[in-house]
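Shown here: the complex without one of its protein chains, the others still in place.
For clarity, chains are labelled A and B in written order, and residue numbers in each chain start from 1.
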Amino acid sequence: MNISRRSLLGTAAAVSALPVARARAQSKPVFKIGVLNDQSGPYRDTGGTTSVICTQQAVDEFRSQMQGYDVQVITADHQNKPDVGAGIARQWFDQDGVDMITDVPNSGVALAVAGVAKEKNKLHVNSGAASSDITGLQCSYNTIHWTYDTWMLAQSTGGATVKAGGDSWFFITADYAFGHKLESDTTELIKAAKGKVLGSASYPFPGTTDFSSFLVQAQGSGAKVLGLANAGGDTINSIKQAKEFGLTMDIAALLMFITDVNALGLDVAGGLHLTESFYWDLNDKTRAFTNRVKPKTPNNWPNMAHAGCYAGSLHFMKAINHIGAAAAKKSGKAIADAMKALPTEDDCFGKGSVREDGRGMFNAYLFQVKTPKQSKGKWDYYNLVQTSTPDKAWRPLNAGGCPFIKA
Amino acid sequence: MLTVLGFNIGPMLAQGVLGLINGAFYAMLSLGLAVIFGLLNIINFAHGALYMIGAFVAWGLLTYLGIGYWPALIIVPIVVGGFGMLLERVFISKLYKLDHLYGLLLTFGLALIMEGLMRNYFGSSGMPFAVPESLRGATRLGFMIMPTYRVWVVVASFVICIATWLTIEKTPIGATLRAATENPALVQAFGVNVPRLVTLTYGAGVALAAFAGVMAAPVYSVNPGMGSNVIIIVFAVVVIGGMGSILGSILTGFTLGLVEGFTKYLYPEGSGVVIFVLMVIVLLLRPAGLFGKAA
Partner (left out) sequence: MLMGFSRPQAIGLLLMVAAIVIAPMLAYPVFLMKVLCFALFACAFNLLIGYVGLLSFGHAAYFGMGCYVSAYAAKAWGLSAELCILCGAVVGAGLGLLFGLIAIRRQGIYFSMITLALAQMAYFFCTQAAFTGGEDGIQQVPRPSLLGFISLQSDMAIYWVVAGVFLIGFFLVHRIVHSPFGQVLKAIRENEPRAISLGYRTDDYKLIAFVLSTAIAGAAGGTKALVFGIATLSDVTWQASGEVVLTNLLGGMGTIFGPVIGAVISNTLEFYLSPFGSWVTVTQGVIFVACVMLFRRGVVGEIANRLKVAL
């Protein structure tokens, strides 16, 4: 058998096509921020490209303050699959020089990424995911949980619903880490208030678009409140179909973003209560931030997850300044520790802090969605009902079960 | 609430009715598959993707051309059916002489292409499609509130299924079709253009899938994954009903929808798997399916 020159060339070409192990260049250190989120599925408007834009905004604004380093932003789609997300994180940390991964909505993916960040001693500043386990049972020195979590949502939206007389609940739950944690955090609150959970239905996530059988189950249970332990496109579909099926129950959209309200329309969403830690029209600073970012994303204004990418990245860079680029490059934990030591301040969340377990401590705002009559135009969607200060809004430090917090 | 043997009749009936709606889609889709398998001996893995394309074309007609639901019900099957005939002419017909499995693999590949393209352009969570004006609203049925649109789905699919069955069993063209399935060479000798008949049949099967897609748009919203979500279940329906049997597919489709619905009430965790369990049982006891002819 002859090996021709052609086949040798072909083999060489084939080998060079294999993904290569990269060498690192020596010059000004560049920190890379990887925005990992869902860019094509049910969470694409909740996170998606707007998160990348907000992260880039933070980098551009901070550039003049960077002390001897530069920052780059890259992005990828995790498709709501933990193995895909973990694979991208692993490759980013190993091969592509990424130092910090942010956003990561979908608690299952977030937990997987947190594991990889711990393994590689890099940093994970989560903005988009919800599970309170991220700073609780699964806490890590390398993960900071910025924007919100299931406990805060349960406390705010759940608490308000229970106080208004909703003492019997039926849950429709996305069957993965987030849905279950949101359901359990809210159930704890309901039981503490002497209420009852009459039943719950878990549905496969992602991929379920028809909630009719669960809604009918809910109606049949006789509960006063329909608790939606889901988010994004699922919440939108659940609410729309609830209206279609003439559901008479109160709807508690435990996690809803302004981007969801925009998709639903005020005629359907008006009157619903929800909790976010950021709203563009809250004060002068939030309005200023929104005006800076708006032109780049005119059809999808920032919600709290997007704002969290901005604020978290800003604080990340301040932390690098604090300990110096060399130390920051070596250890993600060192950056995290600095982020916990420094108080936070930005146009989106105001003054706040990051707690020992990685929990970001900011105000939580309970909003009620405006009816079409009350709204003056697009994105004018919320009336502020109640503000919870950090001491009340978040789960107490010792109650989370975080292994490195001494009880 | 009325109880029988400890089960609440009301909620069980409600889940059954919702299951019937799913069953309507299973019936329409398996009908198209059965027609195609009966004549072409091809397992059309692309059936789910073509159903999805039907939904997207309906959405496109509405969004870009302002063409509403009712005209779409007629336009979409024709357009997508025509596309199906093109696929048959260009790709599928070249494989008739080979092992059946190649047809399966080809249509599988075509399905991947269609689904991947749609997902690239539209994302995976899809576009909403509003229920047409004339079918909005709901009726109180005592044990549940039934949106009018879903009643229409059951009625329309039932009518279409029966019409198709009648066409195949009772009309001359149907007889020619059935004869061509049994003995294509002989039918060709009688002067019938069998290849053209085959192409038209594939187109008709695809048109049925597209029709189902338009009907599905307001219920399941228009997303690229809607075909792959349902195709495996539809295969199970066709296999249980009998691979070439039209009546088998219709009856099995509706019945399995009901069974799935009741299972959602009685044992929700099993609702995803009950159809496959039934399929395995049927295949072991009656390999040709409940209504099929012996393999």
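Note that a residue touches a chain if its C-beta (ideal position, glycine included) is under 8 Å from a C-beta of that chain, and two chains touch if they have at least 3 such contacts.
Since the structure is predicted, the reported quantities are computational estimates derived from the model, not experimental observations.
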| item | value |
| --- | --- |
| Full-complex contact with the absent chain, from A:Val98, A:Ala177, A:Ile251 or A:Cys309 | A:Ala177 |
| Residue among A:Gly97, A:Gly115, A:Gly128 or A:Gly270 that touches the chain left out of view | A:Gly115 |
| Residue of B:Ala27, B:Val214, B:Val239 or B:Leu256 touching the missing chain in the full complex | B:Val239 |
| Of B:Asn8, B:Thr148 or B:Ser228, the one touching the omitted chain in the full complex | B:Ser228 |
| Chain not shown, touching residues in chain A | 1, 15, 17-21, 39-40, 76-77, 81-84, 86-87, 90-91, 94-95, 107-108, 111-112, 115, 119, 175-177, 204-205 |
| Chain B, residues in touch with the chain not shown (by the definition above) | 43, 91, 94-95, 100-102, 104-106, 108-117, 119-120, 224, 228, 232, 235-236, 239, 269, 272-273, 276-277, 279-280, 283-284, 287, 295 |
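The rule we apply is simple: only the chains that are shown with their structure count from here on.
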| item | value |
| --- | --- |
| Chain A to chain B touching residues, read off their complex | 39-42, 44, 79, 201, 204, 206-207, 209-210, 212-213, 216-217, 219-220, 232-233, 237, 240, 244-246 |
| Chain B residues touching chain A - in the complex, by the definition given at the top | 8, 10-11, 14-15, 18-19, 21, 119, 123-126, 128, 131, 138, 144-145, 147, 150, 219-221, 223, 225-226, 229, 261, 264-265, 268, 272 |
